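This structure is in structure tokens; I'll ask about it shortly.
The complex is shown incomplete by one protein chain, all other protein chains being positioned as in the whole.
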Amino acid sequence: MNFPSIIQTQVLIIGGGVTGTALARDLALRGVDCILVEKDDINAGASGRNHGLLHSGARYAAGDRAAAMECRAEGAILKRMAAQTIQDTGGYFVAVQGDDERYIADFSSHCERSGISTRAVEVAAARALEPALSERAIAVFEVPDASIDPFRLSLENMAHARSLGARLMRRSRVVGFAREGRQIRAVRVRSGAEEVRIEAAQVVNAAGAWAREVALLAGAPFGMTYSKGTLLVTHTRLARRVVNRLRPPSNADIMMPGGTVSIVGTTSTRVDALDDMHPTAAEVDLIVEEAARMLPALATMRFIRAYAGVRPLVAAPGVADGRTVSRGYALFDHEDHGLDNFATITGGKLTTCRLMAERAADLVCRRLGVTRPCLTATMPLPVAAECEWTEPGRSPRMWMRSHGLEDTLLCECEMVSGSAVDAIYDALRSAGDTPTLTDIGLRSRVGKGACQGAFCAVRTVAHLYQRGDFQARRGIDEILDFFGERWRGQRAVLWGEQLAQAELMEALHCGVFGEELRGEESRAAPDADPAGEVSP
Amino acid sequence: MTGARRDSCDVAVIGAGMAGMATALFAAERGLSCIQVGNPGGILFASGLLDLFGVHPVAERRLWRSPYAAIAALAREQSDHPLARIDASSIRTAFEIFVAALGAAGLRYAPLGDRNRSVLTSIGTIKTTFGVPLSMVAGVDALEARPPCLLVDFRGLREFNARQIAESLGHRWPDLRHRRIEFPGTEAAPELYAAHLARALESRQTRERTIALVKPLLGDALAVGFPAVLGLARASEVHAAFEAGLEMPVFEIPTMPTSVPGLRLLGALETAVSARGVRRRHQASVRALAFDREAGTAALDVEGVPGVERVVARAVVLATGRFTGRGLTADRGQVRESILGIPVLQPASREAWHQRDFLDPSGHAVNRAGLAIDDAWRPLDADGKPVWPRLFAVGSILAHQDWMRSKCGSGLAISTAWAAMEQVARQLRGTGAG
Amino acid sequence: MKYALFLGCKIPSALPAYEASSRAVLAHFGVTLVDLEFNCCGYPARNFNRYAFAAAAARNLALAERAGLDILTPCMCCFGTLRHAIRFLGEDAELRSRVSEALAAEGYAWSGKTEVEHLLTVLARKIGVDSLAAAVRSPRTGLRVAAQYGCHALRPGNVTRFDNPMAPTMFETLIRAAGATPVDWPRRLDCCGDPLHQANTPLSGRMTRAKIADALESGAEVICTACPHCHLRFDAVQAGSSDASIRTLLYTQLLGLAMGLPADFLGL
Partner (left out) sequence: MSPALFQTALYASLALCSLGLVWRVSAWFRVRIGPDARTVALSQRVAALLRGGALALFSRRVFQLAGAVFLDLLLQRRLFANEKLRWLGHLLILTGFTLLLLMHALAAIVTAKLFQGYQPTLDPYLFLRNLSGAMVITGVGLLLFGRWRRQTGLPQARRPMDMAFVALLGFVLVSGFLLEAHKIASPRAFYRMSDQFIGSTDAGRLTPLRAVWASEFGVAFDDLKLPIDPRLLEQGRELHRSACASCHTKPVSAFVSYPMARVLAPVTDLLDTGRADAWLLYLHVFACFLGLAVLPFTLMFHLVAVPISLLVNAAAPNRDFSLAGRASRRALALDACVRCGICDLHCSVAPLARYLGNLGLLPAHKLQATAALAGGRLLGCEDVALRAADGAFLCTDCGRCTAHCPVGLDLEDLWEAGRGDLAAAGLPSPAQWVQAHPALAWAESLERGPAEHVDSGPDDLLAPLSADRRSFSRCVQCQTCTNVCPVVAHSMDSNHGIDLTPQKVMNLLRLGLRDLTLGSRMVWDCATCYQCQENCPAGVRVADIMCELRALGVRRLGAVRSLRESS
């Protein structure tokens, strides 16, 4: 990427998660010029590491009525405005023997008070529709939960924003702020080896869990705690509907049908460090054991992946457990930090990301003197062809529709075709980006299936060489980077069949191809000492 | 009429990966009657290259030119490694017999010698290995001399891209060129599979059409590389025909599994053991294994369909492999040996099984988990005693080795099979047979 | 030795020579064949309904069991199908009970005692290659024969227990017993194409022709079969073709000739 060293814009958004991308679109729709800088990639943080649940609000009805009502209202808006990212699966709340009777008894009235419709379902009837439910279930309520694809949401938000003039800088990390009085003059952003200065009238910090670090750089400290949540991805889909545990929010109480797989979680652990977020064996075990009480098949299920995200929770003093901290969002204008053109929007939930963006945009526009109203609640999000590939189960159909001589499958597990990869690659490329295999993985199902990249990475790289996109020794590096990224999610679920799969992956890539030794080959040059060790 | 099916033998081999096949082969060579139970398994994932020992110590990623010198170093530094227990002459003998049996079954290897060789792979890496099929030898030579060389690939063969290999090696081998051709008669196929091409090339007509397509592309090339698709059952003949037709050395480059060289190896080994009278039980598993200590026999309940076959054997060799071969199974808590629950040496907890980095130079601890054995290749129980006097274990199920990182998969399988079979024969002689 | 002879649907109507030659050869070795009126082995119903398939097969097994006999079939497809049915009935209790009900309605029952043998397994294992060789009067010396292992008898090996499904040797051994020379041909374990004859005729034809070409290229003079489906498929494809052709011979004909049985006993 080759950016001029100084870039000017009206608004700089820091962070390309669900909030940042929604904000970019919101501002772009109001005619405000903006740049979004993202240190990694779209949804690389908690935005891409959650259930993908569009909350009906029922989960919060008992404890946090405001949040519940907000979820209900926002959920309804998203179902209309971003229908393509949502599967209206419906959801069950299920209590099993031993769960709190009072909570069960009060559940529907709590929901009713928040305006959330529930319907009690006979346990037998529910089990007929969802055979995976435990025979120990004692109460089932139906709620209007749905699944949402956060990647598609953010990618399409960003794609729309870009079509309206917004700019995106991926892999660009904010490294400093140039302050002048109550103003931030410029933001220093490192993009690869280069550093650029972005001069913006307004800066919005939407860095999610990293919002505190960014604000600190700007000299605007605020308190925040981090709650790590781990989730598991199953090998096959377990149920049609979202299945929630009917009890106060706790570990492993949500099972999401995500297209062709199911996502189970989550845990909540207070953490201090943000990077290097690995799901641990203990967290995984906790989820499996706890969720199996609701869905017994999970005890023997093959899991293909685990991932951990960090919930940014704006601190309330003296609270240790992340789960009891409000899931509400926080919008800071930082005026008490002596800044008039800086704002932070963080916390919140996937379901309310649009609302958060709206509030932040309102603030920014007020400061900029822009009076145009927010359009995101009334204007449907346009479909972008290159953003369709994150939806599980979609690519097989697309391929079966298109497949011919020129369109072969690169990923067999999830059936992603060459044309999908081309669309993603070309879209990134046309924005002046240098797409990597990992970028393609984020925007498609490549590497997300059972083989976790062992086969598809090789085919995709071969495909990109053939297209002339990859040169020299880049392919092997890309494969290994990709494996490294995938490994993070695999490591904690490696037992049973998935351990065999991982062993096969290592047998092929290390045992057969010796990829871990890349760069070492010259040391085994034929002119080395024939009698013994190859001398370096 | 169907009764409970029964059979008996001297040696029951459980497992049909490389170690299992080698064990059955060596048992038959020693004149022992043999029943072998197991799926095709690991051989399908083989590259056709026979590694012996390439990297030591793993954490230092140190490559060795002489596998025997490396094993000697291993014996000094890590004496519990299975290969450290076997002397070089046994390894040589085992490999010679193994390769000769493959040759007799139609899969010919270059003379083995004492040195590791470097082979080009489909992914653009260079692999250090020991035994090289004849069809790949010209590639070893070309990689050394780096003459002008043409790599050919076929449209539709998704895992093999000549351009990728040429690009990856371009800095070291500037005269490596690449061309893509349409495999004759595949105009309607969006994707091709290596084994299908290999079989198609066994027809003279397809072979000649392919050669005719490649010939005009040769330019100044002095050697030609193809993906490993030059024949399956008739590989030698097809390879020879290509060399004759193109009038220069032709070599195959191993591809992603399931690869043709893997299928060749599987075919040759099945042929070799079948020809030696080994009774194979395919797609079957051992449900139970019990020992009659008085009679000195083991009883295997082989899960068949329907029902169970009782196999009575005087000695049993476990060659069941690791997780992919299902010799070891792991639940969330621990790693177990699948049939008898023999204690498995393993890290204390699952958190310690794998490194946080996939490519961590020291490798993953769980890959060194496995069975502990005594000097006679007998797995040990919790008290450190042999589980049964004539129960042996070979191959990758053994502890203290990481074949994937040491590049010793075949070496481990073949050598331990040989060494264990010596012990089997000795033990059975002791009981008046063999 | 005494077996219930299961001819299947194809042999009586389309390949009576196989019946004749099988009877002639087996009679020579003292095998008594009992004719029961069996129904279709069940193969066509596999594509319709698992239960109907299993019940039809089980009815045959029950007929044999009532007669106190094991089944011998010269057809590889029937052989495999009956063996498959035994597997499915063995592993699926619900299927078994439904099938038992259906059989009971006709007054039949199958307790699982019936064993199913193929003609070749009886020749090779029950009679023995040595006995065969001893009966050979005019060995077919020098005749280069390609053995056609039929898929349904060979695979899956754990169901059919016919021979090593990856590297079988039985058929070649039997050919040697007749004094002929077995030819190693790469496509010897391939499908003959017959199962697709109705569903996809061009594909079926390509498969058959590939085998014939391979046998010829491998120097065979004869493709030897032990299944009416394979045999008739080779003949049918060659009948309408101008390509080089190869003779087909049933194993019982090959052996019968070697034993010096008169040609008309063998349907030749």
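Order of writing sets the labels: A, B and C. Residues in every chain begin at 1.
Definition applied: a residue touches a chain if its C-beta (ideal position, glycine included) is under 8 Å from a C-beta of that chain, and two chains touch if they have at least 3 such contacts.
Bear in mind the structure is a predicted one, so any value in this text is a computation, not a measurement.
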item: Left-out chain, listing which of the shown chains it touches; value: A, B, C
item: From A:111, A:454 or A:492, residue that would touch the chain that is not displayed; value: A:454
item: Candidate in contact with the missing chain, chosen from A:381, A:413, A:440 or A:492; value: A:413
item: Touching the absent chain when the full complex is considered, from B:199, B:234, B:264 or B:364; value: B:199
item: Contact set of subunit A toward the excluded chain (per top definition); value: 235-237, 260, 302, 392-393, 396-397, 400-401, 403, 409, 412-415, 449-451, 454-455, 497, 500-501, 504
item: Positions on subunit B contacted by the hidden chain, ascending; value: 39-42, 44-45, 183, 185-186, 188-190, 192-196, 199-200, 257-258, 263, 282-283, 324
item: Touch residues of subunit C, complete complex, unshown partner; value: 8-10, 12-14, 37-40, 42, 44-52, 55-56, 59, 92, 94-95, 98, 102, 105-106, 151-152, 154-157, 165-166, 190-191, 193, 195-196, 198-200, 202-203, 206-207, 210
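The rule is short, and it goes like this: only the chains that are shown with their structure count from here on.
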item: Centre-most chain [mean C-alpha coordinates]; value: B
item: Geometric centre distance via CA averages, subunit C-subunit A, whole Å; value: 58
item: Distance between chain centroids, defined by C-alpha means - subunit A, subunit B (Å); value: 41
item: Between subunit C and subunit B, distance of the C-alpha-averaged centres to the nearest whole Å; value: 35
item: Interfacial residue positions of subunit B with respect to subunit A in the complex; value: 42, 45-47, 49, 54-55, 61-66, 69-70, 73, 115-116, 118, 121, 123-128, 144, 156, 158-161, 163-164, 167-168, 170-172, 180, 187-191, 254, 256-257, 322-324, 326, 329-332, 349-351, 353-354, 356-359, 361, 364, 366-367, 403-405, 407, 409
item: Subunit C residues within the subunit B interface of the complex; value: 70, 86-87, 89-91, 112-115, 156-159, 161, 164-169, 184, 186-187, 210, 213-214, 217
item: Contact set on subunit A toward subunit B in their complex; value: 276, 278, 280-282, 284-285, 288, 403-410, 455, 458-459, 461-463, 465-466, 470-473, 475-476, 479-480, 483-484, 486-488, 491, 494-496, 499-500, 502-504, 506-508, 510-518, 520-524, 526, 528-534
